[in-house]
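With one protein chain withheld, the remaining protein chains of the complex are depicted in position.
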Amino acid sequence: MSASRLRIVGGTVYDPANGTDGQVRDVCIQDGRIVADVPHGTPTLDARGMVVMPGGVDIHSHLASSACNHGRRLLPEEHAADPAAAPELDPDVAPARSGTGGTLPSTFTTGYRYAGLGYTTVFDAAVAPITARHTHEEFDDTPIVDGGFFVLLGNDEYLLRQVEAGDRNRARDYAAWMIGATGAYAIKIVNAGGIQAWKSGQRNLTEIDEPLGSSRVTPRAILETLTDAANELRLPHPVHVHCNNLGAAGNVKTTMETMEALAGRRVHYTHLQFHCYGRNADGGWTSAADRVIDFVNSDRTVSVDVGQVMFGPATTLSADAPAEYLLQASSGRKWVNIDVELETGCGIVPYRYRERAAMSALQWAVGLELFLLSEDPWRVVLSTDHPNGGSFMSYPALIQLLMDRGARDAMLKRVNPRLLAGSVLADGLSREYTLNEIAIVTRAGPARVLGLRHKGHLGVGADADVTVYTRDSDIARMFATPRYVVKGGVLVVEEGRLRRAPAGRRLRLDPGYDAAVLRDVRRHFDAYATVEFENFPVRDLRDAPLEIG
Amino acid sequence: MTLDLTLHTAPSVPLEAEVITPTRLAGLSPADAARLTVVHGNQSAELGEFFRVESTAGGDLHLSGDLARIKMVGAGMTEGRIVVHGAAGMHLGVGMSGGEILVEGDAADWVGAEMTGGRIVIRGNAGHMVGAPYRGSRVGMRGGEILIFGNAGSEVGSGMRRGLIAVAGDSGDFTGVNMLAGTIAVLGRLGWRPGAGMRRGTIVSMHPAELLPTFSFACTFRPVILRLYLPYLRGLGLPITEAQVQGSYQRWCGDAIELNRGEILLLDPGESSATA
Partner (left out) sequence: MTEAARVAHVTCLGCGCACDDIVLTVRDGRIVDAERACPLGVAWFGDGRVPGAVQVDGRQAESRVALDAAAELLRGARGRLFVFLGDDLTCAAQRAALGIADRLGAVADGVVSETAADGILAAQRRGRAGATLGEVRNRADLVLYWAVDPDARYPRYRERYAGHPSALHLHHHARTVISVSVGADAGPPAADLHFELRPEREIAVLAELRARLLGRTLGDAAGWGAELTRLAERITRARYVAIVADGESASEERSSDRTEALIALAQALNGPARAALSTLRGGGNRSGAEAVMTWQTGFPFAVDFSRGYPRYQPEVRGAALFERRPFAAVLVAGAPASLPQAMRPAFDGVPTVVVGPRASEAPFPSRVAIDTGVAGIHDAGVALRMDDVPLPLRAAVSGPPSAAGVLERLAALLAGGAR
């Protein structure tokens, strides 16, 4: 069924952006958009008794990048263990592709599996500018989902030079040029200055006022410069911040100082779970989720995604190369490190979160505490930092942990309690997310935080991305197998089976800037880059940039 | 009652026949067994297109003909016994957890890769990667026994974590590379660089060997463990001499760039010449 009109009949609709919380109504679609009504005789989908939500929006994933591909190449054993035959599509469309899964599935399989969970929009959260072309090529092979990415600027040599010189305007213009030249959607900061420190032999920057080498550049200065740049450019999504000192005991200090330094500004903090650890008397890890979430609850300009850890296999994959260095040293697993010229780094270590491991259990608990102590689901949204905290395929199990206290407490009894003493979760948290709140943290919230006005809701004019679930007392099963998924008006999942796999759209921006900056950038390229300035921008992209403002 | 499979048509390209396990064939009539699916090139085929299937008395599954192009026989098997009257193709008994496979001829590469239990006996020679991990994975054989009466190729016991591999002839280069634990006994000569990257485990040889500089000599002694293992292997038909059982062995520790808790035991030359 690929008619340009469709009526989804009689479902119980959860559309929090439009104030619809479980009302029974029809959802009408025409030419890929939600419309108020469609003529009599339009094809229908019977959704009576079912749950209707906007398509899922993943604000922070790693799915289409040069770094992901290094991870795929590292893990043939995972791919051999999870073969994915081509799904059988309707006979009127081009046949689907086969692939492999694991924590870093092949591109086609990634698209099919996201859509199979009812997700229709996904962002890759970390792309080095010089590899942007690679990301666009991979997205071209990732069907169904609309995709975009955040471009890594927090350790960029040219940008750091502007920070050193205190030239905020030039930094902003450079950032704007970078977004347009790479086809990105937002600015990403990973471990501000810390990767540059790692590449220079300084190991890391773990405090926000720690200077980079003998310069005046500090994480604070980088964070302020880029946060203001994103806001002055009126980017739909503010700067996307992965704080310094990831994974370390006591890193809550760095996280709180970062939040205080940027207080009052629009900022998004990502995979916050990895940044909320206290330190006990023995130097060991404790949960400090309550302190951080208090701050988030009170500062309404802040949004976060959680970066929940789920038990099972994961692949840690990050521009935060110094953090990956520490992880490979402690885990002894195979390790990829790649220094990316003038821009950033890349580290990859396969990992497994185990119920029996005290550290894994603590990380699991910290994430849940952030969710359960959050007072505003619109600003505390769902992610596992796929595949770092676990695969996106574990989202249904995560939703179950949020909605079903029984399932959560049963799991809590199984995990290693050694580091959980005195934690809020261990003391008992009774909160259960409602379906409306789930619709917020998986759709409406991320779309709003991303500034995607056509996503995450079912109001007239929105993109016709709709997911229909069959009610089930087993929440994980309900969210793992949607009955119908509509993407851009095309019915892609029908009766729980993938039937169509249209190409997704690219979500990118091309902000305006003062072109005077380019003369200086060209000098920088001519002196230090190995790619010609003229060859750097990605050209001939398929979809036009989105409007800003 | 069980089945005899005789190859009547040699496949033009290797046939993947992991259906040939005692469990899959148990209780099937010859006609039903002949309809089982095998993969030939990019096509599915039926077992009967290549094998004549007959039922016989006795508990073993017998395979006859030149099976060098039949891959994955006994893959994942859990119980029972397969006798191959001839050569066996690649990936014999990979991932098996129980039962026994006897090959009267030679076997190709990847015998018993990632097996966890059971026993594989090769009367002839075996190829490379005996008991190895699949590509990218760290851990090879996790249990069971592989006995090779002829020679074995390179990387015997790569990444091995538990179990026993015995080679009556020579072994190729990198025997026991990246071994995590377990025992490899080679009655002939070890190829180049045995034990490279090993963390724990034991490699035994009855001949002198050139070792990596990251192995250091510890002592010469009479290992108790060999007085248990070697008679056991002799009981299984390997040509172990009494001098080898009672002999002194040089103990080398390594690999120093890894955990350094592995050992290579080399029969002391004085002892070996005395028995020659």
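As written, the chain order gives the labels A and B, with residue 1 at the start of each chain.
Everything below uses one rule, namely that contacts are C-beta pairs under 8 Å (C-beta built on N, C-alpha and C of every residue); 3 or more make two chains touch, one makes a residue touch a chain.
Remember, predicted model here, so these are calculated numbers, not experimental data.
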{"item": "Which displayed chains the hidden chain touches across the whole complex", "value": "A, B"}
{"item": "Omitted-chain contact residue, chosen from B:Leu180, B:Ala196 or B:Leu266", "value": "B:Ala196"}
{"item": "Contact with the hidden chain (one of A:Asn231, A:Asn337 or A:Asn436)", "value": "A:Asn337"}
{"item": "Touching residue (missing chain; options A:Thr12, A:Gln30, A:Ser66 or A:Gln273)", "value": "A:Ser66"}
{"item": "Residue, one of A:Asp21, A:Glu157 or A:Glu432, that touches the chain absent here", "value": "A:Glu157"}
{"item": "Footprint left on subunit B by the chain that the document does not show", "value": "12-14, 39-43, 69, 90, 109-110, 129, 135-136, 138, 174, 177-178, 193, 196, 210-217, 252-257, 260"}
{"item": "Sites on subunit A contacted by the missing partner chain, in the whole complex", "value": "66, 68-70, 72-76, 78-80, 83-86, 91, 94-95, 97-100, 102, 104-108, 130-131, 133-134, 137-138, 140-141, 157, 198-201, 325, 328-329, 334-342, 348, 527-532, 534-535, 538-539"}
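The criterion applied here is as follows: only the chains that are shown with their structure count from here on.
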{"item": "Subunit A-subunit B separation of Cα centroids, rounded to whole Å", "value": "46"}
{"item": "Subunit B residues within the subunit A interface of the complex", "value": "133-138"}
{"item": "Sites on subunit A touched by subunit B in the complex", "value": "74-78, 80, 334"}
